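Remarks on the structure that follows.
Here the complex is missing one protein chain, while the rest keep their positions.
Chain nomenclature is as follows: A and B, assigned in order of appearance, with residue numbering initiated at 1 for each chain independently.
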Amino acid sequence: MTTTQATRTAGSGLAAVAAGTGAPRRRTVRPGLAAALGFLALTALAVLWPGLLAGDPLAADPLGVLRPPSAGHWFGTDHLGRDVLDRVVHGARHSLTIGIAATLLAAGAGVLLGVLAGMAHRLADEALARSFDALSAFPLLLLALLFIALAGPGTVSLIIAIGIATMPHYARLVRAQTLVVRRSGYVEQAVSFGASRARLVARHVLPNVLGPVPVLAVIGLGEAILAAAGLSFLGMGPQPPAPEWGAMLAEGRNYLRVAWWAAILPGVAVTLTVVSLTVLGRRLQQRFEGRHA
Amino acid sequence: MILVRAVARRLATAAVVLWAAATAAYLALLLAPGDTVDNIIGDGPDTPVIRAQIIAEWRLDRPEVVQYLDYLRRALLGDLGRSYLLQRPVGDVLGEHLPATVTLAVAAALIGVVLALVVALLTAGRRPLLRRGASAGELVLVSTPGFLIGIVLLNVFSFQLGWFPVAGGQSVAALVLPAVTLALPIAGVLAQVLRDGLERALEEPFVVTARSRGIRERAVVARHALRHALLPAITLVGWLSGILLGGTVITEQVFGRPGLGQVTLQAVTAGDMPVVLAVVLLSAAVYVAVSTLADLSYLLVDPRLRRSGT
Partner (left out) sequence: MATPLVRVEDLHVTFHTPRRDVAAVRGVGFEIRRGECLALVGESGSGKSVTARTLVGLAGPHARVRAGTLQLDGRDAQAFTPGDWRRVRGRFAGLVLQDALVSLDPLRTVGDEVGEVLGAHGLVAARQRPERVRGLLERVHVPEPARRARQHPHQLSGGLRQRALIASALAGEPSLLIADEPTTALDVTVQAQLLRLLGELRDAGATLLLISHDLAVVAQLADRVLVMRDGVVVESGATAQVLGEPQHPYTRLLLAAVPSASSRGRRLSAPVTAVPRTLPVAEVDPSVTVAAVSGLHKAYGGHEVVRDVGFRIARGETLGLVGESGSGKTTVAQLLFGTLAPTAGQVLFEGVPWSGVSERSRRPLRRRMQLISQDPLGSFDPRYPVERIVAEALEPGLDRRARRGRVVELLDRVGLGADLLDRYPRQLSGGQRQRVAIARAVAPRPSLLICDEPVSALDVSVQAQVLDLLADIRAQDGTALLFISHDLGVVHHLADRVLVMHDGRVVEQGPVGDVFTLPRHPYTRGLVDALPTLSARPRPPGPTVPGRRP
């Protein structure tokens, strides 16, 4: 049952990490990693200082609507004549903030609850484990929709909704890892040197349990960004005219027949971000496994 | 006998998880900010008669324990309550739209699985270039939002080439693009897992033994490696059902297809909580049912698990 549970962790990237699959086991393509890092650096810059890279995302030009990509507007303009590139750059802040905040929330709560369950006595552990199972029985998107139905759309709702929905992945992994470490030979040895319970947790359990969490979080971040874009596309996130990637795509969709760039390029930004995060995450995972497994 | 116990254990676990999921959904409704009656009405007509009806249906005038137990009783009996916005039983609303969504989900699952199998079998352990190309393609598919895939397909095959209808409709042609949209990310994940499983299995000692018997490489894969590769894939079936259910919401929106997803979106926007709760519970039930079936089929595929109760 444990293996099935560990591998059944919902979510594409997360499932792959938990199952130890997905990552190519031999050599990685270094150029791919370099490109991923480069793109992530650019994205980080766009999040921290969008003004440096692009102009005003809200500046409309009624005379230049739905212009195709050109030297003046690399990504073309949308139905209000706003520069799509400017909006994509500024959108990074919206999309990534939601993703990062949701991931921090999920990983933080997940680690806490996971360690708690793993170190607890059997009954408490069982109760916690079952509630993780119950929570992950809800498809991410629908759980988030339930939350939004109750709390209303918006950035904060999105963060909390995605955070709650992805928390069980972390909690389950951390719990499983805690159980492994707790029964490991080195904890047994530390007991034989007279280590107290508190010392065991601080010196051996926590550090060994926390190790894989950042790796998981990098890949999980990609998934959170995907979920955020999806929900924004459905109109549940930041409201127009905020330049969120998913929302931009929803707006541009109506003009798809005449101006594909306004819809598709923001979507490509999502894909590139998630691909880069996954490439980085897998690389980190390989290094991590190389050191430990 | 041992097999019976293993099955019973899994069914019991499934029941516990379902109960916990129902409770969680109920708690979410109760703990939500604002008056519970207001939340249930949503944007629907707000009259004293309707308010009284809601209080009666949800037993809101009774102690909380009674409310909760009655809610569980109704959920157990399949009574999904009433939408006060639509003025109809929720069960009717869902029942009407379920077939379209199930058709879409099943078609997508079939396409996804077949595609993944073909790609994995063609690329496992083959030339690095082929393998790497497939890997990169899968990575992009997995990382692309479903609505982008849908819009690109729509743009190319409907607008540019005109092969498929743009929106709506119950025809088979109208099903193709939505199903493919939903299937591609699934195929990406499954192909990765299957190929990895195949390559892992091909390095096992029993494969050396099988090869030492002089059987063809095709038989090595078909008779030995494939079954082992399917094991990790089976554990993803529960996850798959979740992705399908969530994905239909977006796909139906992109392609303007009627279905459960559209109903859900309307309910979320209008705050029609009985419908939202019912959809969420239904999806959790599907997830639990499918995962339990997957667990049980695991017992069939892997004889080693039949022995112990673990």
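Here, a contact is a pair of C-beta atoms (placed from the backbone, for glycine too) under 8 Å apart; a residue touches a chain by one contact, two chains touch by 3 or more.
None of the values given here were measured: they were computed from a predicted structure.
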{"item": "Sole residue of B:Leu130, B:Val156 or B:Ile215 that reaches the chain not shown, by the stated touch rule", "value": "B:Ile215"}
{"item": "Candidate in contact with the missing chain, chosen from A:Ile100, A:Ala151 or A:Ala190", "value": "A:Ala190"}
{"item": "Hidden partner interface residues of chain B, rising order", "value": "125, 204-206, 208-216, 219, 223-224, 227-228, 301-304, 307"}
{"item": "Interface with the unshown chain - residue positions in chain A", "value": "26-27, 184-186, 188-194, 196, 203-204, 207-208, 211, 291-292"}
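The working rule: only the chains that are shown with their structure count from here on.
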{"item": "Distance between the centres, which are taken as Cα means, of chain B and chain A, whole angstrom", "value": "20"}
{"item": "Residues on chain B engaged by chain A in the complex (per definition of touch)", "value": "13, 16-18, 20-21, 23-25, 28-29, 32-33, 39, 132, 135-136, 139-140, 142-148, 151-152, 154-155, 159, 185, 188-189, 192-193, 196-197, 199, 232, 235-236, 238-239, 241-243, 245-247, 249-250, 253-254, 264-265, 267-269, 271-273, 276-277, 279-280, 283-284, 287-288, 291, 294-295, 298, 310"}
{"item": "Of chain A, residues touching chain B in the complex", "value": "1-4, 7-13, 15-16, 19, 21-22, 24-25, 29, 32, 130-131, 133-135, 137-143, 145-151, 222, 226, 229-230, 233-236, 246, 249-250, 253, 256-257, 260, 263-264, 267-268, 270-271, 274-275, 278-279"}
